[in-house]
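Heads up, the thing below is written out as structure tokens.
All protein chains but one are shown in place.
What follows is chain A.
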Amino acid sequence: MLLSLEDATVRFGGRAVLDAVGLDVAEHEIVCVLGPSGSGKSTLLRAVAGLQPLSGGRVLLDGRDQTGVPAHKRGVGLMFQDHQLFPQRDVGGNVAFGPRMHGEAKGERAARVRELLELVGLPGAERRAVASLSGGEQQRVALARALAPRPRLLMLDEPLGQLDRSLRERLVVELREVFHELGTTVLAVTHDQGEAFALADRVVVMRDGGIAQSGTPLEVWQRPADEFVARFLGFDNVVAATVSGQVADTPWGKVPVPEGAPQGPAALLVRPAGVRLVEPAEGLRCTVAARTFRGTHVAVHLQPEDAPRLEAACALRDAPGPGDEVGVAFDAAEIVLLGKPSALGSGS
């Protein structure tokens, strides 16, 4: 393993910001840590970088314990959330900083800078002032600067956080291409699931300083480990249920579940795509509370009597308007039973 965290713990005051985290990153792997703000993901990066001492546990790079190794000797790269380019240096000076610290010769440095600026799509930008760069350009320069000293592990803290949406979507594809081309090992953190899923080979969801789930983007998306992960991914159709056989008893009535579902009490998730609209008489009676246009589909918020709200995904043509009465039927294929039943009803 290139990077291993063993029970890594960081406490601020009495509070554990990082709580006995265990995490492995293999060489050439792109791992994305996903979590809401305050879940400890930035602290995780800082701990690996050596900017934040651990209160307990260990960080190992290539199997070697990094306790007591200062940040500048760890050989890892970190791209900061707001880039933190050196304002008094031009683009070339920023990118050349790392190689210069490692004592590379001037000629090699210049060649390296040229090569990296080409790689990030800013050829010939060496003499430009940092202040004259747009947000996207700053991001590219920050990436080139982080890559310049050839770190064995590159860490990205909310790499695309401050950019606008279209730029973000383009850059995330570019980033993935660059990392695969270079074979870079990457540990990124973000609160944006779209970014994480597009970038990562593996996604790690964090909650309250611990790891809630780890898996490929598809695994995490298809089978959220628990209610927290499901809600964080944007799924709000979660209720308490009791499964018996092929049917679950929920506040929304009887809901069909997939074959082989564990029996007994559980948290149950219905993906919006699994909420089918039927005639009011035929299913669960709901009133349309709101309608949100999502580009490819329309999200319809439904309010049943005496039960939590439901979100349904509808084709543009058939979406009912607010105030309409509809019936709801459930599709067993889009229903997931989550790991543990927890305090439900929050946020619904």
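By definition in this document, a residue touches a chain if its C-beta (ideal position, glycine included) is under 8 Å from a C-beta of that chain, and two chains touch if they have at least 3 such contacts; residues count from 1.
Here is the rule we go by: contacts and distances are computed from a predicted model.
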Per UniProt record, name of the chain withheld from view ["Hydrogenase expression/formation protein HypE", "Pyridoxal 5'-phosphate synthase subunit PdxS", "Nitrate reductase subunit beta" or "Iron ABC transporter permease"]: "Iron ABC transporter permease"
Of A:G57, A:G77 or A:G209, the one touching the omitted chain in the full complex: A:G77
Candidates A:A26, A:L51 or A:A111 - the one touching the absent chain: A:L51
Missing-chain contacts mapped onto chain A: 49-51, 70-73, 75-78, 80, 82, 84, 86-88, 97-98, 101-102, 145-146, 148-149
